[in-house]
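Of the protein chains in this complex, all but one are displayed in their positions.
Then we have subunit A:
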Amino acid sequence: MSDPRLGTRVFTREEIQRRVEEVAREIDRDYKGERPVIIVILRGAVYFAVDLTRALTIPFDLDFMALSPFRLGLRRAEIEKDVDVDLKGRHVLILEDIVDTGLTLNFLVRNLERRLPQSVRVCSFLNCPVRRIAEVEVHYFCFEIPDIYVVGYGLDFRGDFRNLQEVYALYDPSGRSTQVLKQMGKGR
């Protein structure tokens, strides 16, 4: 990629595929004999959801949710797209692209728990616990990342880069992201 806004490549296509397969096996094992409702949080998690659900062998129901984005002037988050299935008594698995502050996910989990499901679990492509503010448990994740801004594989910057098949750090002129990634053994 030659876009000047992109920095170091963080995860290759192969690394992503391998981890998605591994997480799918964990979910297969944990939900054996069950039929969970998989809720994909629009829009970032769509790419991850497609790959992950294709790798699952258990039966499941697929549905989607979208939350209103934070806007000054709108006082409370609203569910813009809700699930169609009744969640009462069901096992719910939320698919996210990234869990960082946990604010969105905490809101969603509280909302879903009010519908009396048997369980609510979270599966995220990326987990960034150092940025966490609201407590949420991420039961499955493909990669844990440090405090850097990443794009690709569904994650965007101002609407761009979602369709990248690999994950990149956003270019950081301070050089801090590159330094952090070097410590992870990523980049030159």
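Everything below uses one rule, namely that a contact is a pair of C-beta atoms (placed from the backbone, for glycine too) under 8 Å apart; a residue touches a chain by one contact, two chains touch by 3 or more; residues count from 1.
By definition in this document, contacts and distances are computed from a predicted model.
Can you pick, from "2-oxoglutarate synthase subunit alpha", "Cytidylate kinase-like family protein", "Transport permease protein" or "UDP-glucose 6-dehydrogenase", the UniProt name of the chain not shown?
"Cytidylate kinase-like family protein"
Touch as defined at the start, partner being the missing chain; which of A:D28, A:D82, A:E113 or A:D147 qualifies?
With A:D28, A:D82, A:E113 or A:D147 as choices, the missing chain is touched by A:D147.
Need a quick check: the contact residues on subunit A for the chain that isn't drawn.
These residues of subunit A touch the chain that is not shown: 69-70, 72-77, 100-101, 103-104, 106-107, 110, 131-135, 147, 149, 157-158, 176.
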